[in-house]
Structure formats: structure tokens, C-alpha cells
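Heads up, one of the protein chains got dropped from this complex, but the rest are sitting where they should.
Chain nomenclature is as follows: A, B and C, assigned in order of appearance, with residue numbering initiated at 1 for each chain independently.
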Amino acid sequence: MNPVNRRAFLKAIAAASSASVLTIPARAHAGVKARVVVIGGGFGGATAAKYIKLMDSAIDVTLIEANQTYTACPLSNEVISGHREIESLQTGYDKIARRGVNVVHDFVTAVDPLKKTVATQGGRKLSYDALIMAPGISFDYTAVAGYSEDAVTDMPHAYKAGEQTRILKWQLQAMADGGVFIISVPPKPFRCPPGPYERAAQVAHYCLHNGKARSKVLILDANDSFSKKGLFEQGWKALYPGMIEWVPGAGDGKVERVDVASRTCFTGLNEHQGDVVNLIPPHHAGQIAVRSGLANAQGWCEVTPMTMESTRHKDIYPIGDACIAGELPVYDMPKSAHMAMTQAKVAAGAIVAKLNGLPVPQPYYVNTCYSTLAPDWGISVVHIYRVENNQFVYVKTAGGISPLDAPPLQRKLEAEYCVGWFNNVMADAFA
Amino acid sequence: MNILRRNVLKGAGAAGAVSVAMAAGLLTPGAVFAAEWNKAVFDSKDLGGVMSAVGGAGAAAGDISVKAPDIAENGAVVPVEITSNIAGTESIIIIGEKNTLPMIAQFDLSNGAQGFVSTRIKMGTTANVRAVVKAGGKMYTAAKEVKVTIGGCGG
Amino acid sequence: MRKLSSLLCTLALIAGGPAAAAGINIEGLARTCNNCHGINGVSVGQSMPSIGGLSEAYLKQILMQWKSGERFSASMGRLVKGYSDEELAAIAGYYARLPWVPVAQNTDARRVAHGKDAVERCVTCHGDTGSEPDDDVTPKLNGQWAQYMELELMKYRDDAVKMTHKKMRTNARKLDEEGLKSAPEFFASQK
Partner (left out) sequence: MAEPMKIRASMAGDSAEVKCLMNHPMETGLRKDAKTGAVVPAHHITNVTATVNGAKVLDAQWGGGISKNPYLAFKVKGAKKGDKVVVNWVDNTGDKNTAEAAIG
């Protein structure tokens, strides 16, 4: 370590500690070790568990996650197009365990918000002082007639990365030149707002460079607009002319019914037969959040802006894709890994402060989201939120999308930054 | 009786539209465009003028529902569904109160057509979508505010 | 070290410090930077720079230039426009007080050797190994990510984007294609 910096560093600690000696042992005197339980080990849950431990190592933190290995959704569209192996998106929980987080691979079956306990399939019963609810999403398989959970191998959603991603990739590889690849997009809000449109580009890229240039990607959308629309349309046109067609909800794009056997999607007035059908069903907060009484009528968990605490139950903090925050349908917080992580850090800060008897710290919410249309063509959107009068406020003077008239260098930089972003968020959440 | 027909003589272009349609051979006995397009009303930028031309707003009615999103993310495509449960509904008119051209559409219903239309309209700014209904010779109205988000972050 | 920094996190959360006086939760704010720049500003991603331990003056200057739009950025400008000058100053101060950690990365020995010549123009300002910049608005480069530095050079070489610092623009353009790769690799390999 640089000696000058080290001196400054120690000085900073000294300055900080002189003021805080009196406050830190408040809970220690009570002789109770505070317990935090985190449900779900995705970007949000893992980040929350790790940061609570980082901020106050005296807190007992248990992370409950069913899977031993996590497969990240960001960049998973590049697995479909063959640019990336799925293993590059995977991580275990050993590193955050080494930070002192008690990692339990189990499945939460019930939460009792009044007794403040969590029960698991494995027979565990844990009590908590604060609960982070980060279960991600659950699909509504009945929303599209003719579809079902059994149909996911025929019409994969590939909207939880892993086996589904592989199936969609294989189906694309098996598709003949001239085939039609249908992507059915559910009504907002849904996970990863630019995901389907980035996927369209990645699929077109695969087709163009693998002897399937006559193929077509047909996006059947329940919505009339989408994230980074202008940038995507510009990129599609420049990179994959004539290969991608977007049908908005207003143009009869909403898929109401499917026939799985013939791979047909029925909209209000039309039917579209695909060679591959990537049907992304509507979704809502993970089942456990809904069953715990945290979700609103639309199936999402509303939160208190200063802390991310649930508006329904005290001491439960729904974060990540399961929560809904900000003004729908344009200024709501996007369901992205980056957003989940900044929400996790706000919740972690609020919980640590509360358990130490300290005032609520000022929250900061940021989202950065990259989409890669081709290896040297990246675009992004940035969101900054402030909390004013206990409301989420999207800062309109900042944020926004990459410029439409950007030079090629910017597109290249953003494609490279996307990978750097991914490596860093993976480390920040899981290492 | 068609409400706008009263104004047909004022609308210089209205007759023109009909003759063009006739010249195009479109107007067969089964599909006559009885309601000549009323240029004067559709080209008017004056909300008050439009309201009186369509017969006045009439009484506010709970039997009319205007279904539209609270917030439209795309002002160019705002889904609007109007249901009139008033017996004998003959016409439904849609007005965008702050549109440069407020008059959006008129639907005259007959032979079993119910008091229901669903369409998509343009809105330049946050405003009321107003439905004016004519039933049994009387006018009724209802409105719903739609917030239009302009610019947006695209995210 | 890790223990120390986590303790600092906790203490700063409680005690605040100068930023707290201005109503800024600097720890909370800096945590949002971690997503891309790593805990304590030590990045693990090749295209994202480490920022912990860079000088306060340099960090403050670059943040403010992005905010004003004076200096091109692909995405940082859109981020920093969301914060007050005081907040940006607090971020600069926060990261400047952290230690600079050169990151171990794979470098090509041949390139590093070539880079030693290629950096002839760089070392007058950044120091022989990039660790001792000439003034406090010049960043350290030793152990910085090679790919990040290469991308920065590309910005300085491209007229399509607006970069401040004339000297950097001039010198970046003097590098040949090989130098564009080997100069970053040289600095990246330095401790």
C-alpha cells in the first residue's frame, strides 16, 4: 500500500471512530445478536447479504437459495447466439460464505411476517429481525391460453438463465435458413426491459453469420413501446436489414393464445407460425413474496422509498425484480441486475442503521443497463432516482439512453463496457 | 339522425369527400357513407366550437365509461374504450380536449350495434379524453384524464 | 485490510465525516459506484478502470468535465448529471483517500517490452512506471487495466468524440497500432 494513502486512510478511521465509539456498542450491550435472513441468491439477494456483513460483521446473516450455482441473466442472450458459454455466467456462493454469510441451500416454503419467522422445505425454521425478500420472478403460465409449464421445452421462455437458455440456443441452431424465430413479449412490467429486443439482435446476428441469412425474427409485443426503442430500431436496420420485425400491441402484436404442437401464436386478428417460438409469459414477484402477502393486485411488492421496506409488512425488504418502485409505465425502476444491486445496498444500509439504533441513511438509486446488438455495437440506458417527500423521483436531467447519432467508437466502447460492467457486478454481488 | 349532418353545409370539403368516394365507386347501396365527413368540425382548433357543433356536452353520466390508461407511455397510441349503458345510444363521439384538433371521431350506431367502441387515439399532452353520447335525442358525457409522458428516458 | 475497510464502512456510516455535514451519505453514494468500479474502487473488469487511490484533483476534474459535457464519455456523463457538485466532490475525496491497488492481470511479455519504448512520451507526465504522476490532475497508470487504457487512447485518437486535454490527444495520435496495445500493457504490468 502506498504509504501516503495508508496514513490518510488511518487518519480517516481515527476521525470516524472518535465520533462513533459511543454509538456502536448500543446493541452489544443488549447482548442480542441481530439476525437478518435473505431469501434468494440472485444479484439483489447476494448483494444485500454481502453488504450487511461488510457494514456490520456482528449481524448474523443467512442467505437462503435453492440452487448451488447461480446463472446470471445479463449477457445470456449471447449464449443463445453462441458468443459466450453459459459457464461464463455462472458462480457459486463460496466467496460470500467466506465473508461470513451463512449460505443455506434450501427452499423457503413460508414466511410469517407477524412472528418474523421463515420456514423451509428442509425443515428449517429461522427467525429474523429483518428479512430481505429477493425471490425474483414467477411466471404466470396460464395467462396465454394453450401455454403451460409443460410447454416450456417446446416454446422456451429463456427468461431465467440456465437450462432454458440452452434449449432456446439448440432450437435456433436447428432452425433452417428462412425460418421464423418468434419472440413473444408480455405486458409491462417485466424483467429486463430491453431483453427481448437485444435477443432479437443476437438471434439475427447468429443467423446472419451461420448461413441462415434469409431467416426472420418476429417480435410479437403486447406493448406499444419499449426500452431504447429508437436505438434498437437504428441498430437492427444497420446491422440486420430486413431481418427483424416488431409488431406492437397496437398493431395486433399481443399473443393471446398458442398452439404448442404447431408452434403457432394467435393474436387478436392474426396467427403466426414460427419455427422457433420464444414465449416469454407474463410474470410477477416470486411466489414466496406473493404468498407472504407482500404483493399488490398486479403481483409486485411495493416499497418505502427511503429504505426499501415493504409497505405491507414491517421489517421485510422486497428488492430486485420482485418489487415495484417509481412511476409506471415509463419511470418505474427497471427490473435489472444493476437496479437490484443498488436497491440491495439501500436496504442493507437501512437495516444496519436500524439494528444499530441509528437514523435512516440517505438512499441512492442508480441503474445502468447495457444491451449488445453485435460484438462492437453496444447501447445503454442510465437511470438515477432521488427520494423526495418519500417518493421515488426519476431525475430527468440525468440518465437516459445513448445518443442516437453516436459515432461508431461509442457503440464499440459500450459493447466493451458491457463486459466490464458484467465482470464487476458479478464480483460486487457474489465475491 | 346524424349529429354532424346539421353542419354539413358549413363544411365545404364534406361534399367533396363524398363525391370522391362516389367517383371511386365505393358507395354501393349497402355501404353508403351516410355521415359525410364534416371538415369544419374535424379541422377546428376550438374545443368550445367543437363541443357546441356536436350538440353540447350534455349531462355528465355515470352510465358512460371511458376506459384509457392513467399514464400513456406513447401519446401516439392511446387505447380508448367507451361503453355507454344508456338505453338507445345512437352516437359516440371521442374528443381529445387538448389536442390541436380536438375532434377525433364520431361513431353512429344502428341495427343492434351496442354502445361500445374500442380504438386507439393520438394525444399530444396530458388531458381529458371526453366521450359525448347521444341517446334518445339527448346528450350525455363522461371523461377520463390520461397523463402523457413525453420524452421519456426510453428505459 | 478487508477487516479495516469494513470497519471504516461501519464507522463512516455512523460518524458521517465531512460529507455527512453536507447531508451526503458518502458511503451509500460510493456503494453505487462499486457496481462497476469494484469495492474500494478496485475494478475486476478489463474495460472498467480502478478508481480507488487516484488523486482527488484528477477525480474531481474529470467528474465535473463529464457533468458539464466538456469531456466525452460513453455513459459517465449521463450518471454524474444526476448529482450535485458537492456530491461529486465528496466522491472524489472518498476514492482519493483509498489506497491505489495495482491489479494483477495477464500481460504479454513481448508487448510489455515493446511498450517500454512506446511509453516514452507518456512517462514525462505519468512517471516512469505510471505510479508517480507529474501533477495531481494526472492519473496513476501502474496496474491500471490495459484494456481500459487502450479504449481511453482510442477516444483521444478519434475526432468524432470530444476529449479535453490537448497534450493527450497529440500524444495518443503519435502511437502506432502496436503502440496502442503495448503502451497500455506496459503500464498494466507495473506494480
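Here are a few things to note about the model shown:
One rule holds in what follows: a residue touches a chain if its C-beta (ideal position, glycine included) is under 8 Å from a C-beta of that chain, and two chains touch if they have at least 3 such contacts.
What you see is a predicted model, and the numbers here were worked out from it, not measured in a lab.
Contacts of the undisplayed chain with the visible chains, over the whole complex, involve A, B.
Although one chain is not drawn, the whole complex shows that of A:68, A:270 or A:298 it is A:270 that touches it. Where subunit B meets the missing chain, the touching residues are 2, 4, 17, 20-21, 23-24, 26, 30-35, 37-38, 42, 76-79, 81, 94, 96, 99-101, 103-114, 116-122.
Interface with the hidden chain, as seen from subunit A, comprises residues 250-252, 268-270.
One rule holds for everything that comes next: only the chains that are shown with their structure count from here on.
Under the stated contact rule, the graph of chain-to-chain touches is a line, running from one end chain to the other without closing. Among the remaining chains, the Cα-based centre furthest from that of subunit A is the centre of B. Centre-to-centre separation of subunit A and subunit B, using mean CA positions: 42 Å. Averaged C-alpha coordinates put the centre of subunit B at 59 Å from the centre of subunit C. Multi-chain contact residues of subunit A (touching two or more other chains): 382, 399-400. Within the complex formed with subunit C, the subunit A residues making contact are 1-2, 5-6, 8-9, 12-13, 15-20, 23-24, 51, 53-57, 338, 341-342, 345-346, 349, 352-353, 356, 358, 361-366, 368, 380, 382, 384, 386, 395, 397-400, 402, 407-410, 412-414, 416-417, 419-425, 427-428, 431.
Listing the residues of subunit B that touch subunit A in their complex gives 69, 71, 73-74, 77, 79, 120, 149, 151-155. Across the complex, subunit C meets subunit A through its residues 1, 3-4, 6-17, 23-25, 27-29, 31-32, 34-39, 43-48, 53, 74-75, 78-83, 97-101, 145, 147-148, 151, 154-155, 158, 160-161.
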